[in-house]
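Note that this complex is displayed minus one protein chain, with the remaining chains in position.
Labels for the chains are A and B, by order of writing; each one numbers its residues from 1.
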Amino acid sequence: MTESKLQTADKPSRTPFQESWRILRRNRLAMAGMVFFIAFFLLALAGVIVTQEWDLRRGAVMDPTTIRLADKLKPPMTRCSESDVPATDRPLFGVYLLGTDSLGRDVLSRMLQGAWVSLTVGFVAVGLSVAIGIFLGGLAGYFGRWVDTIIMRFVDIMLCIPRFFLILTVLALWGGGIFKIMLVVGITSWMGTTRFVRAEFLSLRRQDFVTAARALGLSDLRIIFRHMLPNALAPVLVSATIGIAGTILLEAGLSFLGFGVPEPHATWGKILDDGRKYLFDAPWLTFTPGFAILIVVLSFNLFGEGLRDAFNPKLRERGA
Amino acid sequence: MGGTGKLLDVRDIRVTFRSSDGPPARAVEGVSFALDAGETLAIVGESGCGKSVTGLALMRLIPSPPGIIETGQAILEGTDLLTLPEHQMRDIRGGKIAMIFQEPMTSLNPVFKVGHQIAEAIHVHQDISKEDARTRVIDLLGRVQIPSPAERFESYPHQLSGGMRQRVMIAMALACNSRVLIADEPTTALDVTIQAQILELLEGLRDQTGMGLILITHDLAVVAGTANRVAVMYAGRIVEQSPVAELFAKPLHPYTRGLLKSIPSRNVGQAKLPVIPGTVPEASNKPAACHFHPRCPYARDICRQEVPELRKLSPGRLTRCWALGDWLDEE
Partner (left out) sequence: MSDQNGTLLDVRGLKKYFPVRKGFLRRVAAHVQAVDGVDLSVAKGGCLGLVGESGCGKTTTGRVILRLLEPDAGQITFDGVDVAGLDRSEMRQLRRHMQIIFQDPFSSLNPRFTVGGIVSEGLKVFERGQGRRAIRERVAELLRIVGLSPDAANRYPHEFSGGQRQRIGIARAIALNPKFIVCDEPVSALDVSIQAQVINLLEELQERFGLAYLFIAHDLSVVRHISDEIAVMYLGWIVERGPADAVCEDPLHPYTRALLSAVPVADPSTHRERIPLEGDVPTPVNPPPGCRFCPRCFMRDDAVCPTQVPEVREVRPGRFVRCHRVE
């Protein structure tokens, strides 16, 4: 009896990424979330293009700043009153698809402009916090001992500070503005990621493949970045998507309180704030941004949970 | 050896696991055997052969999607376990028929004291006061040879070693006077010296209570030391059934023969171990007809075309092979 046959796996080859995609695909809610997420992204992108004044002569395609007092507080799907509004100020298609606010500004245009703000604030702030979190969490998890202790106590201190009030304080002292918001949210939101990454590193450190890498004589840096980090990112991705949702809500809250992006730039929170006074007269001013925030946050959360399941190695197929 | 009549009569169990994408996995394909009171039947096989699934099926513990017990009967003292409604099965599970597993740490709840957990098992099946239950538990802990049982009653699982936890699991099975105990790899996770103690304990208890013991394992040496009869499984089917001495002396199935030959302790002084080439097939992708034929040195055309049935060759010896007779002469 000879073993002359060389062995190999029988099934078609799949990268771990493809495996994860397969699992994600089966989760309908997560897929719906992802679809909405992509739609939202495209809409925001379209919004920037469409609401910007690219050409000073022609103005924006859908100008969110045009004030038409004649047409204020019109409900959605109202035709523009052509007699009172000059031609240059008319909305696209002549219809206010989502109505107008107290200054006659087209709500749809403002929503589109605000979408971009929500998106950038979300991504940049979360990107910053994830970068900080991976760095600190990786250090704490890999080196352990006093490095770990110092970093984790720092995390504990930061967690004691109520984030929202810290942001308000900073913004009140140094003024608002989109960049400041992104920065402040970013540097106050990294604690969760740090914990996740640290936990993953702690458990990865014990895995035999890390010991194998050390036995091969690989440098610490190579081990951290090539071996451990790619395996530690799954919970980070999940918390990042959920973090984006949270940041959008946060920005809306800040704008609602008047601490957000300065006028006349629209954000969803601002539209909510403006609509507060007219809740019963013009409910669409509240429901439109509110509903939009709900959908976006919900879809991000569902997508994030789907990612968590997709990256869960226990759901994977295994060889015999 | 027991022999007061069949305690457990298992007939043609088939268990399949459906998968959302891909073919179903036929984990158990027509397994039948009988267990007498006071005897140990070992079900031996490598991973993926379906031995654990068989044990879980008898306990009706197969997770129901995705697993289904498609057919079969398991008759214990007149009742078919596989067709009982769930609430009646719950009365029997842990009572008349009990199971212990490989990893006692995960079988015990870490937040309750072990005494409490055993007592809970008693309370589920019997109406008994707390004090009486406690006395019984301490008595049981003594019977499984746990030192200082009264103190151990108050221990948490993490305070006990692997061997002791396994004894606690055995105590739970004894607590309700089980007639059949299924032990699924009970000593695989234990050190050799502890393994020997546990196996002796199981044998002793079996003799004392007259219960039937189904020992599921991959370790042929364990089987040799403690089983009365052996059923060898491969890829979901029983390929050989035999009293233990005859199985080791003269295996009838090429798979059994290959397994025995590859054990290092039977090859003392040889440089190279004889091996069975290839690997165990996956449950969802088994070779047609005889599942073993791709790896079998005696395979012939009929092996690829028709499933061999389990045939009786001599009293108590069954085997599932077409090439029989011929290769035995070659030996």
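As a working rule, a contact is a pair of C-beta atoms (placed from the backbone, for glycine too) under 8 Å apart; a residue touches a chain by one contact, two chains touch by 3 or more.
Just so it is clear, the structure is predicted and the values come from calculations on it, not from any experiment.
*Asks:* Which one, B:161, B:177 or B:208, makes contact with the chain that was left out?
*Replies:* B:161
*Asks:* With respect to the chain omitted from the figure, which of B:105, B:150, B:221 or B:288 is a touching residue?
*Replies:* Checking each option in B:105, B:150, B:221 or B:288, the one touching the absent chain turns out to be B:221.
*Asks:* Can you tell me which of A:162, A:175 or A:230 touches the chain that was removed from the display?
*Replies:* A:230
*Asks:* For chain A, which residues reach the chain that was dropped from this view?
*Replies:* Touching the chain left out of view, chain A contributes residues 3, 6-9, 11, 13-16, 19, 207-209, 211-219, 222, 227, 230-231, 313, 316-320.
*Asks:* So which bits of chain B touch the chain we can't see?
*Replies:* Listed in rising order, the touching residues are 46-47, 147, 161, 163-164, 191-197, 199-200, 218-222, 224-225, 244-245, 248-249, 258-260, 262-268, 271-276, 279-280.
One rule holds for everything that comes next: only the chains that are shown with their structure count from here on.
*Asks:* For chain A and chain B, let me know how many angstrom lie between their CA-based centres, rounded off.
*Replies:* 52
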